[in-house]
Each structure stands twice: as structure tokens, then as C-alpha cells.
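Presenting subunit A:
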Amino acid sequence: MRLVLELILPILLIVCALAVTFSKRLLVSVVIYTSFSLIMSVIWVLLESPDLAITEAAVGAGVSGLLLIYTLKKIHALKGTSDE
Partner candidate 1 sequence: MSKMARIRKEKKTPWQKFCAWVNGDAAEQMLLPAQPPKESKKKAAKAKREKTTSNHRKDMGLGQFDHIYRICAVLIGIAIVSVLMAVVLKLPLFGSPDNPSVNEVVERYVEKGLEETGAVNMVAGMILDYRAFDTFGESSVLFLAVTCVTMLLMRDRNNTDKKEDMLTAQEHVIEGYEEDIILTKISRLIIPCALVYGIYVVLNGHLSPGGGFSGGTIMGSALILFAVSYGMIRMSRFFTYATFRKVTSSALMVYAASKAYSFFTGANHLESHIPLGTPGAILSSGLILVLDICVGIVVACTMYGFYALFTKGEL
Partner candidate 2 sequence: MPFVYNFPFFSIFICMISGIVTPLLKNGRWAYRLSLFASGAGLVLSSILLGTIGPSGQSYSFMMGHFPAPWGNELSVGPLEAVLAVAICLVMLMALLGGRKDIFDDILPEKQKLYFIMMNEILAALLALTYTNDIFTAYVFIEISTIAACAIVMAKDQSATLVATMRYLIMSLLGSGLVLIGIVLLYCITGHLLFPNLQQRVLELVATGQYTMPLTVVVGLIVLGLGIKSAMFPFHLWLPPAHGSATTASSSVLSGLVVKGYIILMIRLFYKVFTIEVIRELRITNMIFLFGLAGMIVGSVGAIKEGHIKRMLAYSSVAQLGYVFMGIGLGTDIGVMAACFQILVHASTKPMLFGCASALSASRHHNKQLHALRGAAYENKLAGVGFTVGALSMIGIPLFAGFAAKVFFASATMAQPVKMWMTLLTLALSTVLNALYYIPAVTVLWSRPVDGETGEKQPKDPAFAVSTVVFIAAVFFLGICYQPVVELIQTGLSLL
């Protein structure tokens, strides 16, 4: 089980990074980037670094995502809202 996770998670990271690069819509990029951070935090647990896992979950998946989304709102890039 652990071995499978250890192999799958890095691959997922790469897939996420590529999807961020090639997705056309900024909102999608941001959401994928947030999930990238979430995967990172699982990897930190696997690497026996719980401190990093907590921090990454709070910062990468939480605050960074929030800041990115508010930026998108300011630059009117949120599809499907009155801003677009």
C-alpha cells in the first residue's frame, strides 16, 4: 500500500504541474495548484515530517489558494461570475 502511494503521488504531482501549465483557464490552474499542495502535504506525512504536513496544508492549500483566488477576482478572471 505504502509503496503504491509512494510511486503514485510523485506522478500525480507531475501531472498536476503539467495541468497547471497547460490549462487554459486561470481558475482551473489555481484549483489544480491547490490540489498540488494537498498532495505535497500527504507526501510530507509519508516522509515522516508532520510539521511540514501541517504547514503545507495550512499555507499551500489554504492561504496561498485564497490569495490566488482573490487575485483572480481582482483581475476579473473568474468565469461564470458577474465579473467576467
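Keep this in mind: a residue touches a chain if its C-beta (ideal position, glycine included) is under 8 Å from a C-beta of that chain, and two chains touch if they have at least 3 such contacts; residues count from 1.
Regarding selection, all candidates are chains of the complex that A comes from, given by their letters.
If you're wondering where the values come from, they're calculated on a predicted model, not measured in any experiment.
Between subunit A and the candidates 1 or 2, touch in this complex occurs only with 1.
The residues of subunit A lying in touch with candidate 1 in their complex are 19, 23-25, 27-28, 49-51, 53-55, 58-59, 62-63, 66-67, 70-71, 74, 79-80.
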